[in-house]
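What follows is a single structure, written as structure tokens, with notes after it.
Only one protein chain is missing from this complex, and each of the others stays in its spot.
Order of writing sets the labels: A and B. Residues in every chain begin at 1.
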Amino acid sequence: MTKPDLAMKPKLSTISFLTDYGLKDEFVGVVKSVIRTIAPDIAVIDISHDIEPHDIRAGGLALARAVQYMAPGVVLGVVDPGVATNRKAVAIEVADGAAYLIGPDNGLFAPAVSLVGGATGAVILDNTDYHLAAPGPTFDGRDVFAPVAAHLCSGVPFAELGTQMDPAGLVPGILPVSQVADDGSITAEVLWVDRFGNLQLNVDPEDIEVWGEFIQVEGGRATRTAKRVVSFADIGTGSVGVIIDSYGLVALAVDQGSAAMELAAQEGSQLTLREADGPQGAPSPVSIQTKPTTIPPVNPELLEGGQ
Amino acid sequence: MTKPDLAMKPKLSTISFLTDYGLKDEFVGVVKSVIRTIAPDIAVIDISHDIEPHDIRAGGLALARAVQYMAPGVVLGVVDPGVATNRKAVAIEVADGAAYLIGPDNGLFAPAVSLVGGATGAVILDNTDYHLAAPGPTFDGRDVFAPVAAHLCSGVPFAELGTQMDPAGLVPGILPVSQVADDGSITAEVLWVDRFGNLQLNVDPEDIEVWGEFIQVEGGRATRTAKRVVSFADIGTGSVGVIIDSYGLVALAVDQGSAAMELAAQEGSQLTLREADGPQGAPSPVSIQTKPTTIPPVNPELLEGGQ
Partner (left out) sequence: MTKPDLAMKPKLSTISFLTDYGLKDEFVGVVKSVIRTIAPDIAVIDISHDIEPHDIRAGGLALARAVQYMAPGVVLGVVDPGVATNRKAVAIEVADGAAYLIGPDNGLFAPAVSLVGGATGAVILDNTDYHLAAPGPTFDGRDVFAPVAAHLCSGVPFAELGTQMDPAGLVPGILPVSQVADDGSITAEVLWVDRFGNLQLNVDPEDIEVWGEFIQVEGGRATRTAKRVVSFADIGTGSVGVIIDSYGLVALAVDQGSAAMELAAQEGSQLTLREADGPQGAPSPVSIQTKPTTIPPVNPELLEGGQ
């Protein structure tokens, strides 16, 4: 394993970078400066730095939505409320070395890793040869994760970065599952509220495939009847639409407005969907079935393409 | 037209990128990832991603302000309330192939295209060979515009991207024109409120060239006398200044404060300017003359320079 870096280098020319650092402070710029000093030819692509502080779930879902589109290389992800505690710093190998994910072991990477087929290896980043000397212990993004990512891209073998660990021991991610009741209604969770106020749900289109044109949506403070549409412009002013979003999941939207405002919903909110025209009156005893969350399909065209 | 890409490649090494995606979600990062996967040597320069959602006018004006400074290449612009409707996706050629603009055909590019001499060609992006397979129809930035831009930069001929169309059929942009009344007063519109609260007006310096040092500004909720100055620091605390801004247009400013706050004005607000010392009393019947908006001059030094 001492010289595979020549063959691998073309694959590790990009670092995809996500944090909760925000863009006001110089944190992101400093991390990029460290990377450029160590590995000047590596491109860094910002996925997002405006994850809410410490929101591991939101960071993990953003990585999951983005991962199938990322350029081959390293994912550097830092949402790290446990920095300077004994939480592990890790590098995770996926697809037998096609890509790596580097950051804290707190579940942040679990959804993305699962999407690309699971981890094929993991190391604890305890080889300080590839870290910076740190004036204080609270900025591992700068002092541990960035230099390790840069050195890995520069050809340092994965196994050199620290002690091997069983990937099965990595902290798992927790993805909410939607639930189908006996009456056919689905209790869903809002996975994501995007900039436009659209509500992505943990519901697959096929779960509601047989339903009619109208769907009743019950939230905490509002019940609305939503129409199935293809585009935002089809929704009609003041109405709520049900759309297949750009990740292939069911979403609620309002044309040129915010479904989040309309339904008083936020990330993590529970909503109940049922067919609006179906038999609603049958008061049969309701039993809950857990339905595994379905993950959006990988885009094979992109994964095969590129360099 | 099968091999002009060799000669063109040096000119298409930069994608200038503007959207209303915001930076919180991963949209911008995903688009850049798609570009890098297809065309790894292309640089992407962010012009802005914080255009207000669906604000085509603001996006178009930002592109117009920026276009003469852009590095040669492709402009990728996405402010696209009509995504997934039958609005056209287009690539527009300017200056006989010196640059291209790619995005929705909704007027977003019209001001910038006009500034650089008008379109010399246009294609409808209906050749799906250069698109990504899309899990849903609402993210054309990722699935259509980004891959098309990347393929164009990689040498795919413009005509390959889809069906040719007459550029005269592109949706025009609507730029507000200032109006000069018989009494010489000018009814102007606020084109842009920048971060510092400066109000850029659709008024050329020569329109007020013969006026004296003081100008009366009437807004909806305030009338102020503003002084002509060269720098913000010349304005004086609590006063409003009239300045030639960095794009060569007349702007209203407050030193270390916000003219927008001071005049209770926003983008699109109407303001009336008149010479403060001139004859104001003459109650002659007022007739309105439409004055064509003058566009800031192109910076020839930059356009000639570079590589």
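Rule of thumb we're sticking to: a contact is a pair of C-beta atoms (placed from the backbone, for glycine too) under 8 Å apart; a residue touches a chain by one contact, two chains touch by 3 or more.
This is a predicted model, so every value here is computed, not measured.
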Hey, which of B:D80, B:E189, B:D245 or B:E262 is the one touching the hidden chain?
B:D245
Residue positions on subunit B contacting the omitted chain are 13-14, 16, 18, 23, 43, 45-50, 62, 65-66, 69-72, 194-196, 230-234, 243-249, 255-256, 296-297, 299-302, 305-307
Residue list for subunit A contacting the dropped chain reads 21-30, 32-34, 36-38, 40, 53-54, 81-85, 132-139, 142-143
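Here, only the chains that are shown with their structure count from here on.
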Using CA atom averages as chain centres, what separation in Å is found between subunit A and subunit B?
33
